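Could you have a look at this structure, given as structure tokens, before my questions?
One protein chain omitted, others in place.
By written order: A, B and C. Residues from 1 in each chain.
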Amino acid sequence: MRTIEFHDTTVRVRYAETDQMGVVYHANYLIWFEVGRVELMRAMGFEYKTMESEDDCHIVVAEAYCRYEKPARYDDVLRVRTRVAEWRNRIVKFSYEIFRDADDLLLTTGSTTHIICGSDGRPKALPPKYRDVLLHLHVPNPDRSEA
Amino acid sequence: MRTIEFHDTTVRVRYAETDQMGVVYHANYLIWFEVGRVELMRAMGFEYKTMESEDDCHIVVAEAYCRYEKPARYDDVLRVRTRVAEWRNRIVKFSYEIFRDADDLLLTTGSTTHIICGSDGRPKALPPKYRDVLLHLHVPNPDRSEA
Amino acid sequence: MRTIEFHDTTVRVRYAETDQMGVVYHANYLIWFEVGRVELMRAMGFEYKTMESEDDCHIVVAEAYCRYEKPARYDDVLRVRTRVAEWRNRIVKFSYEIFRDADDLLLTTGSTTHIICGSDGRPKALPPKYRDVLLHLHVPNPDRSEA
Partner (left out) sequence: MRTIEFHDTTVRVRYAETDQMGVVYHANYLIWFEVGRVELMRAMGFEYKTMESEDDCHIVVAEAYCRYEKPARYDDVLRVRTRVAEWRNRIVKFSYEIFRDADDLLLTTGSTTHIICGSDGRPKALPPKYRDVLLHLHVPNPDRSEA
């Protein structure tokens, strides 16, 4: 199993994602953050889809933050860089940077905090097989006290 | 129970729904059609939410058509006029007209065809209590052969 | 001119806004925040649409934060409570609370920070006519040093 620090994935801005200011509507970055964390998980060897369907683990969003530095524009290829910023027994925090791929310009930074829940909406511990994978992530200053 | 021919509901265009052409992105009209048919049902005395949760009846979209005459713009108040264009045992077809409320200009027309399905995805007959309500709708040239 | 502390507006959750977890997808709250601030402005006597088209003032999003307490669900009527949390010459910060209207349950809190820009993307001062309106808002601990 590899130890990784972050994962990069790309998305191309769709016309539907622009608004009449001629730039990307700001809520769409949260959707790309989701793409980033799902692809980070896939790079770590598991699918979020399976986590939901087979292990009844839902990564429910508890907090989201986004800082908009420069606007993304239609047809831009964006590179979403995702890290696991923190993880504890029932909580995972991801951080994100979105770059314009053509010139590496940093457009947006952000983070999302998640609680692991069952389909009943109750918090639950992340199953050991996923925790083991998370151990191979380079997480700066991790709080492993509850893990 | 009232006999109604159509139902009008209004929506106001959100910034998120515009695109860089300075008008509403075309996929959003399908979302307003959905608002139209849900409000038509509510006006007829039942909630689609309950239909799903209590009667396991899902109005699955089988076909959608939209004709764009004039563009809707940011902050416009739109009037969505919805009719039941056709209904049979397992199939309901709605038709829509979207007007700009300020001057009654017709912006968009369209239709959606739906199949009544259970949560297993299988077609099922509409329960009698909903069919009885539909009888009080004025439907031009209804095909009631299967009903 | 009235002095107001906050403004309430309602939205009803659309099917399009739910996801397969059976609750509202988290990015949609940012769109309702936008509805909240636009309706706050309208209650204060001006239209954001006109601010863009006639005064070339765009309220560009610089930061967004959202904390999800309880999930909103399909067909819920939500009450979006919006305040001006802070305003300075070129910067406006709004804060939001979203309640489920049926039982006043607080679902979500958040804030957005905006920079007033021209259509060229450059920061500019808010025109006096809008600043005069903002003076009639009750803003707790306002920073008026630059205004």
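Note that in this section contacts are C-beta pairs under 8 Å (C-beta built on N, C-alpha and C of every residue); 3 or more make two chains touch, one makes a residue touch a chain.
What you are looking at is a predicted structure, and each value in this text was computed from that prediction instead of being measured.
Although one chain is not drawn, the whole complex shows that of B:Asn28, B:Thr82 or B:Ser95 it is B:Asn28 that touches it.
Set against the missing chain, the residues C:Tyr25, C:Tyr48 or C:Tyr96 yield one that touches it, C:Tyr25. Although one chain is not drawn, its touching partners on chain C can still be listed: residues 15-16, 18-23, 25, 27, 74.
The chain not displayed touches chain B at residues 21, 26-28, 30-31, 58, 60-68, 71, 121. In the full complex, chain A touches the omitted chain through residues 14-16, 31, 34-35, 38, 47-49, 74-75.
Here is the rule we use: only the chains that are shown with their structure count from here on.
Nearest to the common centre of all protein CA atoms is the CA centroid of chain C. Distance between chain centres (mean CA atoms), chain A to chain C: 26 Å.
Chain centres here are Cα means. That of chain B falls 30 Å from that of chain C. One simple way to say how far apart two chains are is to compare their mean CA positions; for chain A and chain B this gives 35 Å.
Shared interface positions of chain B, defined as residues touching 2 or more other chains, are 15-16, 74.
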